[in-house]
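Below is one structure. I have some questions about it.
Rather than the whole complex, this shows some of its chains in their spots.
Labels for the chains are A, B and C, by order of writing; each one numbers its residues from 1.
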Amino acid sequence: MELHVKKENNTGSAHANRARMLISCPDGPGIVAAVSHFLHQHGANIVQSDQYTMDPEGGMFFMRVEFDLPELEKRLPELESQFSEVASTFRMDWKMQNVSRKKKLAIFVSKEDHCLVELLWQWQAGDLDAEIAMVVSNHPDMKEYVESFGIPYHHIPVTADTKKEAEQRQLEVVGGDIDVIILARYMQIVSPFFIEHYRNRIINIHHSFLPAFVGGKPYAQAYQRGVKIIGATAHYVTEELDGGPIIEQDVQRVSHRDDVSELKRIGRTIERVVLARAVKWHIEDRILVHENKTVVFNG
Amino acid sequence: MELHVKKENNTGSAHANRARMLISCPDGPGIVAAVSHFLHQHGANIVQSDQYTMDPEGGMFFMRVEFDLPELEKRLPELESQFSEVASTFRMDWKMQNVSRKKKLAIFVSKEDHCLVELLWQWQAGDLDAEIAMVVSNHPDMKEYVESFGIPYHHIPVTADTKKEAEQRQLEVVGGDIDVIILARYMQIVSPFFIEHYRNRIINIHHSFLPAFVGGKPYAQAYQRGVKIIGATAHYVTEELDGGPIIEQDVQRVSHRDDVSELKRIGRTIERVVLARAVKWHIEDRILVHENKTVVFNG
Amino acid sequence: MELHVKKENNTGSAHANRARMLISCPDGPGIVAAVSHFLHQHGANIVQSDQYTMDPEGGMFFMRVEFDLPELEKRLPELESQFSEVASTFRMDWKMQNVSRKKKLAIFVSKEDHCLVELLWQWQAGDLDAEIAMVVSNHPDMKEYVESFGIPYHHIPVTADTKKEAEQRQLEVVGGDIDVIILARYMQIVSPFFIEHYRNRIINIHHSFLPAFVGGKPYAQAYQRGVKIIGATAHYVTEELDGGPIIEQDVQRVSHRDDVSELKRIGRTIERVVLARAVKWHIEDRILVHENKTVVFNG
């Protein structure tokens, strides 16, 4: 039974001919001119452009461009093909995306549901412009709830002994054309074997203001240390536990009156908000990863 | 006696050949391409570029570009002259600035000194990359303090009867080549006669979260209304009292325990921070005014 | 069908013998001594006590006390009866509450569901220690969703012509023993006739940082004015539109890039958080109203 009627996305349909381009390359003269000249020449109109140079001399250059092009769907493959010449001149790492193609999400969850509920609510409200392709969980608890949104739910139990098989099974279920995996309080450590299939495409929400309180039970650690502010961190998952590129963080003030369970309660709202922002920015192609840091064009 | 030794500016000298360009014009295809092509053609290297389009169809386009050009000082006049052709094609309102030319500030102050002290401290610390050309006050109180920084202090008393003459005197003292006048808790209403000489060049700090609590005694008003958060607003001064384009705002949480004098105390820190940010952005050419709103490229 | 399984409340059951007392009275010597002496004498142990004096001389005194008393349920009526003597000495306005008695909530909603969804989620997560007795709406849209939580849904249409009858019907449905009515983006103005039945028991969420942008379309007003921060305000409803005692406010930074629909999207999260906090504090007897302001003991 589908209780939940998804609203039309607020913005998507208006942008039938809009594309985004993300570029990273060594900095040098003429890049902006080359890109904007190329787009203008091909009849595209730039509607937003952000760029960032790490260091004017010898650093890296990052760029995000949104442009409108009549008959985009038909002409995009050709545009990509022709841009590769420009790209190779400047040794660019780049991609073009049709904005109207919805990204595919897989959400991984364990028993705590607040991050999942937030994503589902934002998705249903039309604020998360993506397709939630599936929810994967090591517990069966939320099956009925998730399916009430018309979203497939895959229960894949994980134990110490079966972890390898479980990840193999997850790989099959998720498949190759998923755009991003969201660990929405998924309480299992993901192995390097799994990570390498989805480099910079797995977003985790850690319930502390990283790098403070790496590892388990961060609210208990925060209480122990007597901090006056707690936070949450959304980051891409790498082989180093809680060490991947940070996408977004936020915090809230607490006091000596807040015990561990109150810290958890306060923290749940921060976690929800921070994760939802990070997912939104990933979906809108606002994040570039360089070494272990992110450039986020969210301005 | 100069007690205060100004530190070398942190960044200025590194940017001997850097310029900034600010552009406003009706949106249309090819603007970014034309600007970046022009700069590339003339040997300039774009180090930062921000743009904003109000609406892809029929709106306004705003752009801020920082670029490096060898022998800038010598070549800037010629560059400006040649750019005016590009500018007229797109009906641009624009200006180019040599970053190494320091902007000139005049600070107006009455009896409360916290905003003045903040600006002087930031200036002395090398964080405010400008020349404080003078301090003007309707009271003599801070003369000695200001002069200890080596900055001229003009005491121009203002009464209801002498307001017109006082403003005439202020005009003479400030002169025409001042870049920005900062009302750092200057407790006099500035007349339209004065304002028209410095359109979008007078920054005021209002001690409330505008548009709440327009007019006098905003902390008393805030206390009366029982708000849980107070704020401050930096804005350009227009003929409408507290109604000009907002540049920056910030807030802080308060509680029922905070009486009016405590609200004032808390507010002073917000005012200082908000005003200093607005001044910094103005000095760095980060603000474009359109109708009664600002576009602030501070990302 | 009940999809949603409510979790055990995190804290409730631990406090079987806990009570709360709220006191307002003219300030004077000996109040704290009298109250604490009374409680100690009757075998109660104070676990938390907050007080606030508006002005040491001639102002009002406010107090909130949490205490544990063995066999509370049996002994509370007697305790109340005996306290009335103390109370009359100091001309106290006061009440005692058994913490384990759950407060009854009625949620009023129109078409926008984000505030309702937040309250339901917090309730289901065990963070809102109350009974949601019903949801009342002038639209039928959320009936199925609300009922899936096992909560009654009353659809009472309201038109300009039928407003009086509709409010009469609401009165009957809500009844007299509801503790608080929550206007969770209920888009109808409530009449003085209705308000007088629930004085200081109706909480509204206004989607602006009051007193800025009173009335309709506050996000459009905020966009128009070009503010750099938007907010939301939870307040008790009085006869003056958007003018009642403020309970809680919060804000978030925005920029020129955020159009009205983006402001609404950002605002929804602030609204949810602010309303949920206000409701939590009301439920926990943390709010005292004096004239048009609140004392909130949330420290």
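Here, a residue touches a chain if its C-beta (ideal position, glycine included) is under 8 Å from a C-beta of that chain, and two chains touch if they have at least 3 such contacts.
Remember, predicted model here, so these are calculated numbers, not experimental data.
Of the identical chains in this model, 3 are shown in place, and the full complex in the file is built from 4 copies.
Criterion: only the chains that are shown with their structure count from here on.
When each chain is reduced to the average of its Cα atoms, C sits farthest from chain B.
Superposition on CA atoms relates chain A and chain B by a rotation of 180 degrees, given as a multiple of 5. Look at the contact of chain B with chain C and you find the same residues on each copy: over half of the numbers used there are shared. Inter-chain centre distance (chain A to chain B, centres taken as mean C-alpha positions): 37 Å. One simple way to say how far apart two chains are is to compare their mean CA positions; for chain B and chain C this gives 42 Å. Taken residue by residue, chain B touches two or more other chains at 52, 299, whereas all remaining positions touch fewer.
By the touch rule above, chain B contacts chain A in their complex via residues 29-34, 36-37, 39-41, 45-53, 56, 68, 299.
On the side of chain A, the complex with chain C involves touching residues 1, 3-4, 10-11, 113-114, 117, 121, 125, 127, 144-145, 148, 255, 257, 261, 265, 268-269, 273, 299. By the touch criterion given at the top, residues 52, 209-213, 225-229, 231, 245-251, 255-257, 292-296, 299 of chain B touch chain C in their complex.
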